[in-house]
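Heads up, one of the protein chains got dropped from this complex, but the rest are sitting where they should.
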Amino acid sequence: MNENIEQDLQKQLRKEAIRRNWNLFRQSKLGMIGLYIVIFFLFLALLQPFLFITGIWNKGVYDPVVGYEAIKDTLLVVECPKEYPTEKYESMKDCPGPGELNVKRLYLAPGVEVGDYYETFIQPAPPSSRHLLGTDSLGRDVFSQIMEGSQVAFVLGLLSATLGVGISTILGTIAAFFGGRVDAYLMRQSDLILMLPSLPLLFIISAFAELKVWHLAIVLGVLGGLGGSVITIKSQALQVKVKPFVDSARITGGSRWRIMFSHVLPNVAPLALLFMVFSVTGAIASESVLSFLGLLNIDMSWGIMIYLSQTDGFIFSGLEFWWLILPAGLAVTLLAGGFYLVGRGLDDVFNPRLRKR
Amino acid sequence: MSKEVLSVKNLNMHYETLSGDVHAVKDVSFSVKEGESFGLVGESGCGKTSVAMSLLQLQADNAKISSGSIQLDGVELVGMNESELRKVRWDGISIVFQGAMNAWNPVVKVGEQIREAIREHYPEKSKAENTEKIESLFKMVGLDAAVIDRFPHELSGGMKQRAIIALALSCDPKVVIADEPTTALDVVIQDQILNEIKKVQQLLGLSLIYISHDIAVIAEMTDQMAVMYAGSIVEIGPTEKVFSTPKHAYTRLLLESTPSVVGEKKKLRSLDGEPPSLINEIIGCSFSPRCPDPSSDCENPIKEMGLVEIEPGHFADNCCVDCG
Partner (left out) sequence: MKKNVIEVKNLEKYYEVSGGFFSRNKDIVKAVDDISFEIPFGESLGLVGQSGCGKTTTARALCLLDPKTGGDVKFYNNETENMQNIDNLEDEELKKFRRNIQMIFQDPYESLNPRWTIKDIILEPLNIHNIGDLQDREEAVVEILKTVGLTPASNYLPRYPHELSGGQRQRVSIARTLIMKPKFVVCDEPTSMLDVSIRISIMDLMLNLAKDLEVSYLYITHDLAVARYMCNRIAVMFNGKIVEIAETEELLNNPIHPYTKRLISSIPVPDPSYDRKVYDVNYDELDAIIAKHGTDNPMVDIGNEHYISTHDVKGLI
């Protein structure tokens, strides 16, 4: 009987606590914007498999890596004049006009004369109702690539953040608890890693090994975990360690490990969670930079999309091929920023001193 | 008879919060005469600081004074704009904030911080004049003149608190509010500070509003006192009268729950339960859920609440005048 009351109350209290924290979070406008952004990309990430499974999208057409579809078009072959303006063209950039093709581009197709009609495929193709964000230079659907990219971003971000924060929480707590040499060693190590510029380090690693997504997640996680966050977590743990409830456990006879794991760790956890959310931002950004530089062995990601548009020479073509650059660039910025904003919102929940009544 | 310096009438103030309006000051009226000290006592959260902050119009951003009047020397403070208020603050009414001794800016010398406050109000005074003033203030509160050039962390808690009192006196206010000036301090230091405050008050003829949760301190420091419970004043009158013939059950409980080193050792009464939430409207006697000896008609909600005079100058909440 009593048990039931207790459990009911427990459930009710937990619900209340969640509601209270949610209300606090909701007050932070930035946090909410971030949350909407993250949810939006999560939705995109989940939408793609759904579309494939239900058969709404055909794998052959829409697969972000091996899919292919090109739009057939018939163009009039023209020869551009040497001097402008002419009757037909005002200046150089008006030739070839719409529906026309410069004969010079056809030097590999002998036998085609000026005035002929030439059948060709448009790659990259601009957005259309079949391809909401157009296709890339290989005829692959950009929207599908964006979705694939969000999956990669989430997996990478969360994996590396969890790993990193796990490492730094445990090391930080140990440093705070055992002090002395253990502490000194861990602190020097994290100083060292803080000083190492991480991008060049990643370049070197990628030169020796083929980096896949989860390799990158581990490398980023370990680097983040051994780095500066250990110091912050340690200082938090030091504060917890001198609290009376820890003394109280000591008087009762609790062992060091017990105190560390059941009293100190849970009390640094909120800070760790905060770190985790912020480090997702870093991981997503690092991935794009590395991909953009062609240092990762990944089939598809937002960074790869930008990389491809660059190697194919579209990145400097102004906004003519915007769908190759803008969606991927925006996605990286938005999601990385979104996680950052969520972190800001969580900060309001965890840091009572910032709390408004 | 000395004249009234401060008069508060039917003051109502609430905080707007996520979970509803917190009515921290309900229909509070009292007045303070020249050179008199007035005590405000009550348990934590009953609204003492809220009253003090309203008097200075320094309440938090989410606080709203919904009605009432506060007159300082006949000048109405409610509704004044910020620049008018700034003139009144510090040289009209000043305050020793609760926990203020921890509010010193740690990187500026104590004397400099007081000088800044004076400069704000009397820009025409010279530096030498100000220094002289501060030295005399420090002497008044029992501090060495050398403290002027010290940083806050170089001072003990008691010294910091004395300096805060000097700061509150720096612009020659008519009324000084002291919000729990000794709460965080040791008994011996508390004793010294109380003596200092008493001395300064007599010397300068100040009106003092002394806020405390400790009824023993109120007994020593004040001529008039008010007992606050859940945002309202439940009993008000001359301190001796309130102590000798307490009328409200809450006042009696406060008196009977304070240990003393003199007199017979007596059994103390304890007060259980918690104060009511200030969000919901309270109908009838606000103390009734915790009252140890309610009489039969106490819970009758129809009875008009409000203070009634039970002897000259001594008022108690209507609900409780016949209970004791």
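The first chain written gets the first letter, and so on, giving A and B; residue counts start at 1 in each chain.
Assume a contact is a pair of C-beta atoms (placed from the backbone, for glycine too) under 8 Å apart; a residue touches a chain by one contact, two chains touch by 3 or more.
Source: prediction; values computed, not measured.
From the options B:85, B:117, B:140 or B:189, the residue with contact to the chain not on display is B:189. When the missing chain is restored to the complex, the residue among B:18, B:75, B:145 or B:216 that touches it is B:216. When the whole complex is considered, the residue among A:22, A:245 or A:261 that touches the unshown chain is A:245. In the full complex, subunit B makes contact with the omitted chain through residues 43-44, 157, 185-191, 194-195, 213-217, 219-220, 239-240, 243-244, 253-255, 257-263, 265, 268-272, 274. By the touch criterion stated above, the residues of subunit A touching the omitted chain are 2, 5-7, 9-10, 13, 17, 243-245, 247-254, 258, 263, 266-267, 269.
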